[in-house]
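For this view, one protein chain was removed and the others were kept in their places.
After this line comes subunit A, so read on.
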Amino acid sequence: MLSWVLPVVFAMVSLALILNFWSLQAGPGVPDRTLALDTMYINSSALIILYGIWQSGSLYFEAALLIAMLGFIGTVAVCKYLLRGDIIE
């Protein structure tokens, strides 16, 4: 079953990424764009986990974990910047 589910999910997540990027460039506000980037991080980790399932490797899970964590921190930084300008105060 995986043999046909995986390509379909790959295609769907890829499409999601494209839509995310569309939202990122369209905006209109910076919060919209930030949200788009954060969703891109989430979708990327999904993509990597999918790839790990396809390759049956556990290493990819860690990469996904890191993307999730670092993506969160990146988003926090952008949000802090929007709110206060100065991210470390």
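Here are a few things to note about the model shown:
Assume contacts are C-beta pairs under 8 Å (C-beta built on N, C-alpha and C of every residue); 3 or more make two chains touch, one makes a residue touch a chain; residues count from 1.
The rule is short, and it goes like this: contacts and distances are computed from a predicted model.
For the chain that does not appear here, its UniProt entry gives the protein name "Monovalent cation/H+ antiporter subunit A", which is one of "Monovalent cation/H+ antiporter subunit A", "Ferredoxin, 2Fe-2S", "Sulfur carrier protein CysO" or "Potassium-transporting ATPase KdpC subunit". Although one chain is not shown, part of subunit A still touches it, namely residues 7, 10-11, 13-15, 17-18, 21, 24-25, 27, 30, 33-34, 37, 40-41, 44, 47-48, 51, 59-60, 62-63, 65-67, 69-70, 72-74, 76-78, 80-89.
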